[in-house]
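Note that one protein chain of the assembly has been removed; the remaining protein chains are unaltered in position.
For chain A:
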């Protein structure tokens, strides 16, 4: 009914719209320096996929070192050159660089820029009913700052002294003193430059996302009718806006310490028996500043994945999302708490134990909103008419990983238990499940779910299933054994443990197992890559609304131009989760359908709304909005 009506509107106002604008778009203005939010989203996605491959490959190299420390890996020499020692082993300094770059790339370049950047850009205007972002130009700048940052970070992989090697947290004094490790020289400088550019990119993007959500919603799109994806992107952007400037501030002080002879973070350091001149600095100060970003950052990573999952699960369970308000509330709660728990990363830094117990309490409180989200996902699935699309599988996978990883968070949040577990593989297992893999699954869910909207073609579902099951099993096989390794006391970031009898005899096979699982999981991603690029060109043509979804992006043409809707922007009359509404003819009612058109499924309250709609003249509004 409503679809027909909107199509009429399309025809009516076709000529007066910017379809003609598309004609004189050049290759450069369309694909490179574009201001179209959809293209910018795709640019972020492509760059994110590139980085995910690099980051994943780096992890395989150090996984081989951990699983098979005695192996001869001189066959890697064509690629790694001097980083393979003459005996065919991995250079220990380069091992540290690999770990550092893997962390940096995955956290910032893949799961922040690749996830938030892709889906916030792509979905915000489409789902709130806007023609583009508030400022297309700023949006373009955001991508190109990210690109510049990527170039600097990527080049740092190839310099003689190697990339930054002080861990992705780049704690001073290790990162501040060039004498400490080779990676703290030029590599660290490039890391800081790249991160500064990255922060600029994130802030430009974030300002744009927030402004767009607040100012450019279409008529009827009140906050209580926003899809949960938008809520998640919105709150993520707010967190980013508040926390990234602090990282910038911390990084600037680190730059001054490194290159300008100040002593913000340095004190009482002896190298080779010689005392350094710096006195009175505090390395813990850096940790405070860093984790004030660092902790919110993990929510910046996971919350967009939450939003995507909410949307995908509700659509494919053919049920309204359970507890919409609780979902929004828990996002807000997590966002608020994310700013007051940072010191749980520093329990063993010599912090006041009383302060530690305060942070422990606040940390454990996060379990409440997290559990609200998990239970709401499960209750949405409960008795749903589930359609197992690849996107849906990845969303359910996220819920599973988030539970498994979240439970170990309760252990780690305890400041007493953390003394034993701090910086062991238990921590590695925890955050790779709860935030790394979970966010990656959210990203994959988003790619599979919105692929038809992005490229106008369907992605192959069969290959998607193979990809999902290999990845899902693989992720558990990689990270579950790590818990045991961690409880046994293996510290993270160590090049080798083979000099310890217990470690080399008892746990070496477990480490080898993890490595093999990691290789299989990584290999499985190439199935996705093939599927992704093949389907862009050769996939089945997508229908307008392949998943029978309610949200606005599926009311656009199959391949929307710049401006998204050829006619008037659709008006929104209801929330986005009217799936399987009792009495309704279909099992979904798009947001653009007024209540007055669905008397058979309206509640009493909605009938009153329908009467109000009549008074304000729904039928006319659509035609005269231009």
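FYI, a residue touches a chain if its C-beta (ideal position, glycine included) is under 8 Å from a C-beta of that chain, and two chains touch if they have at least 3 such contacts; residues count from 1.
Going forward, contacts and distances are computed from a predicted model.
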Omitted chain (choose from "ABC transporter permease", "PqqD family protein", "Cytochrome c oxidase subunit 3" or "Urease accessory protein UreF") - UniProt protein name: "Cytochrome c oxidase subunit 3"
Contact partner of the left-out chain, one of A:46, A:252 or A:585: A:252
Selected residue (touches chain absent from view) among A:136, A:369, A:464 or A:486: A:136
Candidate in contact with the missing chain, chosen from A:260, A:354 or A:537: A:260
Listed residues A:406, A:539 or A:563, member touching the removed chain: A:563
Interface residues of chain A (partner: the chain not displayed): 18, 21, 24, 35, 130-132, 134-136, 138, 203, 206-208, 210-212, 214-219, 222-223, 241-246, 248-250, 252-253, 256, 260-264, 266, 276-282, 285, 288-289, 292, 563, 569
